[in-house]
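Let me give you the structure first, and then I'll get to my questions.
Shown here: the complex without one of its protein chains, the others still in place.
In order of appearance the chains are A and B, and numbering begins at 1 in each one.
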Amino acid sequence: MQLKRRDFMKVTGAGIACLSLSHLGFDLRPVQAYAAQLKFEGAKEVISVCPFCAVGCHIIAHVKDGQLVNTEGDPDYPINQGALCAKGAAMLSLTRNPHRVVKPLYRAPNSDKWEEKDWDWMLERIATRVKDSRDQNLKTTNDKGQRVNRLDQVFTLGTSHMDNEECALVHQAMRALGVVHMDHQARI
Amino acid sequence: MTNHWIDIKNADAILIMGSNAAEHHPISFKWVLDAKSRGAVVMHVDPKFSRTSARSNFHVPLRSGTDIAFLGGMINHIIENKKYFEEYLVNYTNASFLVGDAFGFEEGLFTGYDPKTRKYDQTKWAFQLDENKIPKKDPSLGNPRCVFQLMKKHYSRYTPDKVSNITGVSQENLLKVYEAYAATGAPNKAGTILYALGWTHHTVGVQNIRSAAILQFLLGNIGIAGGGINALRGEPNVQGSTDHTLLYHLVPGYMAMPVADWQTLADYHKANTPVSNDPQSANWWQNKPKYFNSLLKAWFGENATKENDFGYGMLPKVEKGEDYSYLFLFDRMYRGELKGGFIFGLNPTNSVPNSNKVRKALDNLDWLVTVDVHNTETTDNWHRPGIDPKTIKTEVFLLPSAHRLEKDGTVTNSGRWQTWHNAAVKPPGDARTFGDMVVDLMNLVRKKYEKQPGTYADPILKIDWPAKYDAEEMAKRINGFFTVDIKVADKEYKKGQLVPSFAVLADDGSTSSLNWLYTGSYTEAEGNKSKRRDPTQTPMQAKIGLYPNWAWCWPVNRRILYNRASVNLDGQPYNPDKTVIQWQDGKWVGDVPDGGWPPLATGKGKSPFIMTVHGFGQLYGPGRMEGPFPEHYEPVETPVKNHPFSKQLRNPCYKSVSSDMDILAAPGDPKYPIVLTTYSVTEHWCGGGETRNLPNLLEAEPQLYVEMSPELAKEKGIKNGDGVIVESARGKVEAIAMVTVRMRPLKIQGKIIHEIGMPFCFGWTTPGCGDSTNRLTPSVGDPNTSIPEYKACLVNIKKADKLTEIS
Partner (left out) sequence: MPKSFLIDTSRCTACRGCQIACKEWHELPANKTKQRGSHQNPPDLNPFNYKLVRFSESLENGKISWYFFPDQCRHCIEPPCKGEAEGYLEGAIIKDDKTGAVLFTELTAKLSPENCEAVRAACPYDIPRRNEQTGLLTKCTMCIDRVSNGMLPACVKVCPTGAMNFGERADMLELAQKRLAEAKKTFPKATLADADNVSTIYLLIDEPKKYQPHAVAGLSGDLSRKQFLARIFGPLKRPLQRTASV
């Protein structure tokens, strides 16, 4: 039987015992019980920085038993004062993402698939590639006879995702190898 | 940014141009709207009406690539109507400098142009020097050879009718912006300019920004609260990665990469250390040998000695004038000249222009190491659509990297604040930080060279390289150490102690630092300052939101650069309501001043623009490739065959590469009559490799679209939501039509020109979302920076019969 809206506008004092919002993961007995139900209750707060644009909003990561359970804008940081945009707000699912690459992957020449390898195997193989390329191609002097120590055939690109400490190391390593083809997001 | 994010709130006028701040730096609008709610006028000049425009006082559409015409018109307006801040102009800029007789300008070209090399002889643009080699000046600004008069003459050509004619902006709209912004020429008013890739992504990118600098100098807006030239930098640590220089042409700290002609350290210093005989010029770069030698000392440790030029000889040397940036790198790769390489957290098959060529170029590599958090169009290029992987010879490595919440370290925001982030959780699976893998890999390479020397092992074996990656230890190395026990100005330091400030860096090998700009960030007295979370401010600092005790900022915790230009010759602020610094009781209070010298009126002061040789702001910039004054040139692919300012249609010095895949449309090409501009979206980051893997963000922006006016859609028989094909001389791209009144047809030289816009964040590894927009854009770039012209090229558009990339 279809009833009119007005018929249901009566005020009710009906009890709400035994109700729950289990689909949200919360108990409603009574509403105040939520006080103990926050999903990051007891979590450790860790300060981090949003990995997208260079406003560099600060983020609080809530960690419970080694797992990330929530992220929020850092209300104390003077620039974002707790606020975040769409990307910054997605930090939980960014970090806990099922699409992450979690194993070193190797694709052999002319192969049609990735193969999982361990780090030692990968780094050993890459180091061999680097040394061979360098030994075969390093230009110690140019056409004018000037000393140049340059490895024109090997390049490095990226990344603005690196921390300052990592950038400093990459620059140092690449110059030691003789790499001059070097660029990253700052130019695009 | 010369200033910083919070400081935007101090502006009386905000010109957002070459930026869509609300969409690409959403938190910036916290401060933009803060200023607006206190009466600031917010103006958005941009081809597209965007979320930024929606919250601005007004939006003014212009054709992509005509910013210099627009700004040149504003310079003209300010000079003609005497809206400039004359005292500032005379005391702090090179307006009064006299330019040599060789300088001239005719038909769009400055003197000294060689059409064969497409380069200028910049010596023709030199200043007139007195017997001490100090530029001659005319403080009355009346001399016809002074910068001010030459500039006035140059921009007198930028009349409202001509500007309107080529930009597509009505004269009424021009005046609206000009008048509102010029009002900040009053000494107690501040105007800020917020720009981003919308200015840099042009073959006249640097001169777009130079135009803005000229405006800010004219109006006295540099060095003050609420002023400045503010590049809203777009990537997570792009400021830091530029400072620490993942770029071919520099070494960390904005010093030149050695070229082959500088064979010795002495050669390097001779070529790179500026000299000024003006006692009023700080000429800060005269200290460069201290910074460079400390860098070498940090790189080579004990192996850097005075006797071996601190290891300078071991460094690679580039060829003078040779370009090793993206456009040229991928061109050489396409020609098969490169063997292998590393791509860390970057998706060039989506984000570099003419990406069809980039994708093909990668096929020519023997080996490729990719490092990322997700599979991207770059990591998986070997099995891209239409390619049989069995034909691709490249050995590809994909190393899983840690994300921000999974590691410790520092990043530097656009306002130069260096802030520490802490690892919250462990990286998933076997993922590792970039630092871990680079340190370990280099140690393996070093071991191999120890066992079997190979070619010129010296630089590899002699670098001072850590055994394990430790962000804290690296932060100290960046700050720098004393390498010997030493006494500096009555203070004793021990070998191994942290250097307190770059003022004590030395050129004799007694100090090391991986980046002089960051010296002072980590000290014995105060520890790691990037971790500071102290909101304390003096009332003066609080008024402008300076937060000097929160984190740390380069250089020397100075929050507003060139801040001595915010005060008069007596050291008193031009705007006492928003004081940045002030000379009180024999010392400076407020921000950290640009050097502690007393005010200029004492006769012992120094001019505020300490990073320039002469100490003055450069209205006239003789160091740029295409001329000392910005001049309007059309984009390389332009819908017009001429423009009203000269016969020189395009930048005479723009960079380009040539191959069978680098095809350009001719000016006014009837096959490609529509202007395309490209951009990011709020919900995705850059090439989209990460954010397309975030379901919640993909839900909000799921597929490639093209924004176009209803007028163009009608002309082409396209309805909102239709599949379309956009085609340039280089490639075709499928997209969904977003027919919107926010794109307006523009009247250029009496004819309607249509402009469309597309994001570039979509790629084939995310099924059905579309593929790289950069298959359309050309490999042409700015002559100073080689930044490609993503923001203006020519295309055509038609309704698609069927879609294969989007489903």
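Definition applied: contacts are C-beta pairs under 8 Å (C-beta built on N, C-alpha and C of every residue); 3 or more make two chains touch, one makes a residue touch a chain.
Just so it is clear, the model here is predicted, and its values are computed rather than measured.
**Student:** If I'm reading the header right, one chain is hidden. Which shown chains does it touch across the whole complex?
**Tutor:** For the complete complex, the undisplayed chain touches A, B.
**Student:** Of the residues listed, A:63, A:92 or A:105, which one is in contact with the missing chain?
**Tutor:** A:92
**Student:** Quick one: say which of B:247, B:739 or B:776 touches the chain that got left out.
**Tutor:** Once the missing chain is taken into account, the touching residue is B:739.
**Student:** If I consider the whole complex, including the chain that's not displayed, which of B:89, B:424 or B:698 touches that chain?
**Tutor:** Checking each option in B:89, B:424 or B:698, the one touching the absent chain turns out to be B:698.
**Student:** Given the full complex, what residues of chain A touch the hidden partner chain?
**Tutor:** Chain A touches the chain not shown through residues 2-3, 5-16, 19-24, 26, 28, 30-32, 34-35, 37-39, 70-73, 75, 80, 82-93.
**Student:** So which bits of chain B touch the chain we can't see?
**Tutor:** Within chain B, the residues that touch the unshown chain are 22-23, 26-27, 29-30, 33, 37, 49, 51-55, 59, 682-683, 695-705, 720-722, 736-742, 744, 806.
Criterion: only the chains that are shown with their structure count from here on.
**Student:** Under the stated contact criterion, what part of chain A meets chain B in this complex?
**Tutor:** My answer: residues 46-59, 61, 63, 66-68, 71, 76-81, 83-88, 90-91, 93-95, 97, 99-112, 114, 118-119, 122-131, 133-138, 140, 142, 144, 146-173, 175-188.
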